[in-house]
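Sharing a structure with you now.
As you look at this complex, bear in mind that one protein chain is not there, while each of the others sits in place.
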Amino acid sequence: MADFFESVFRALMVGMVTGTIYGLIGLGIVLIYKAQRIINFAQAEVATFAAFMLYLFHARVGAPYVVAMLIAIVLAVALSVGIERIVIRPLRDAPDVTVFVATAGVALFLIAMTFLIGGANILIVDPLFGEIETRIAEQPLLGLLSPQRLMVLAVLIAFSLSLAWFFAKKPLGRAILAMSAEPFAVRLAGISADRMSTFVWGLTGLLAGVAGVVFIPTSALTPGYFTANALIPALTSIVVGGLTSLPGALVGGLLIGFLSELTAQFTPATVPSPNIIAAFVILLLTLLFRPKGLLAREA
Amino acid sequence: MAVLEVENLGIRFGGLQALDGFTFAADEYEIVGIMGPNGAGKTTAFNCISGFYTPTSGTVRFKGQDITGMRPDQKAVLGIGRTFQQVGLVRSMTVLENLLTSQHARIRYGVLQGLGGAPGALGEEAQLKARAMEVLDFMGLAHLRNKTLGGLPYGTLKMVEAAAVLATDPELLLLDEPSAGMSPEESHEFGDLLLDIRRQLGVTIVMIEHHVPMVVAVCDYIYVLNFGRLLAEGLPAEIQNHPEVITAYFGEESTYGAA
Partner (left out) sequence: MTDLAKLSPEEHLGSELHGEHAAASAEADFHPSGAGWAARISVPAAVVALILALPVILPYDYQADIVSLAAIYGCVALSMNVLVGYLGQLSLGHQAFFGVGAFASAVVATRWGYPLPLGMLAGAASGAFTAVLLGYVALRVRGLYLAIVTLAYGLLAEVSLFQFGFLAQGVPASRPEALASPRAYSYVVLGCLALLFVLDIRLVKSKAGRAIQAIRDDERVAQSFGINVTRYKLLAFIISGTFAGLAGALFGHMLGYVSSENEFNLVLALTFVLMTVVGGLGNRVGVLMGAVVFATLDEILDAMHTFIPYFPEVNPVVVPVIGAALLVITLIQFPGGIGQQIQPIQRWVRGGRFDMHAMHEYHGSGGGIVGRP
């Protein structure tokens, strides 16, 4: 019995952290989807890019950790804005699927580029402070919540609160939300579609950059890391939460994180990658039986 | 003998009864018109009859056979052709390819025979092409056979759609606002074409139509829908002067159709 609870608790601890990343990346995807009806396949790869920049500036160039983090985040924002300008804008009138394929091309491009930086090696990025697994009060389970992992959760809370405030209170935030429902009205209100587009993409670059930089020390860095490990769970999260629901992305992420870890805990070791199986099953079930997701208010 | 018998047709979407107790029939070689203001349920009725919606009540009979629950493709196989408000053609194909595709219901060879290039399949393909050219010639469209639909004017597309449907030699034609978007001259010509088709090919036609002059000139009998219910039925002359019909279309104080 104690084993059962220990497994559940373990799933909760680890799942919350991975779930946060799924949620943050999913949040970025939902944001762009709400504003422009585009699914950004490259969102996770921007996070990987930021992680690589952190590695580059801290481990190779030797900059202080926090400075390297900031540079990485700024570069992620710049990258995202660049993608908007070079790829998204020319395809403004193209069908949604075309833009999706284009962002897939961008993701591939980024994966290949990061290969040029690190080769095929697995890179280790140091955490900001402390060891990965520390012992808090001699409790092996709570020890899973290392300072770095706690930072991930803190980031989640900070972003949730500030985005909630931004979208509720600030005119630009409300305009972005209005975009998906009433694009014409938003234009009439005098807000330039171009500037809004740039802003939204910059914001999602920020989300991805922070996610990448904060999470990567808890794992190992390889080219395409976040696309391989977080994109599909993130997409599952937003399908579960509802493609147009911002809080849904975060809730969905935590849910998927927890459920996939839980499945992994209770599946025999002979089954490979049970967490992916779990995410896939959840994705299918949601699409087949509740396609609008749990929290969406509009189609 | 009635080719199409629709009895008590009704459909409900959530809380809305879009169609209620609609009964009508079309006899062999008749041209029947269905009229009514926007939102009256005309296209909904068509969708129920052709199988895109499943009615919540009522039956649809084709030559005596109950076809109420069938899928649209099954009904096409039986010999029912349908046109759509926005032209119902395959946009990426040429005119000729559209006519080959529209004859799908008539093809007897199986998929594997087609893939394998069996002589029977190749022979049938040649027949399909010959038939397509026949219809295109009949409608004066043969010179457009290899053109993609993209550059063609709307009126021409409507003709191509008619050709596509005729290529299968249907027994019943369901036309959804065939003259929409046409100029008065064009719809007059189209009306003549319909009469020709009926006379020379022996088809029963049921059409949804707004264009009153064309309906009056072409239809043998008219049913008028309003708010999902049958408002009136009768000969064109009767319907033209029917007070309730005029009210439904034009409001209380209208003098349309008087004298």
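Letters A and B mark the chains in the order given here, with residues in each chain numbered from 1 onward.
By definition in this document, a contact is a pair of C-beta atoms (placed from the backbone, for glycine too) under 8 Å apart; a residue touches a chain by one contact, two chains touch by 3 or more.
As the structure is a computational prediction, the values presented were derived from the model and not from experiment.
Engineer: Which of A:Thr20, A:Thr227, A:Ser245 or A:Gln265 touches the chain that is not shown?
Structural biologist: A:Thr227
Engineer: May I ask which residue of B:Arg145, B:His211 or B:His242 touches the chain that does not appear here?
Structural biologist: Of the candidates B:Arg145, B:His211 or B:His242, B:Arg145 is in touch with the missing chain.
Engineer: Since one chain has been left out of the picture, which residues of chain B touch it in the full complex?
Structural biologist: Output for chain B: 50-52, 71-73, 76-77, 81-82, 84, 88-94, 97, 100-107, 109, 111, 114-117, 121, 125, 131, 134-135, 137-148, 150, 155-156, 159, 164, 168-169, 185-186, 189-190, 192-193, 196, 200-202.
Engineer: If the hidden chain were put back, which residues of chain A would touch it?
Structural biologist: The missing chain touches chain A at positions 39, 87, 90-91, 93-98, 100-102, 104-109, 111-113, 115-116, 224, 227-228, 231-232, 235-236, 239, 270-274, 276-277, 279-280, 283-284, 287-288, 291.
Basically, only the chains that are shown with their structure count from here on.
Engineer: Please report how many Å separate the Cα centroid of chain A from that of chain B, as a whole number.
Structural biologist: Between these chains, centre-to-centre, one finds 51 Å.
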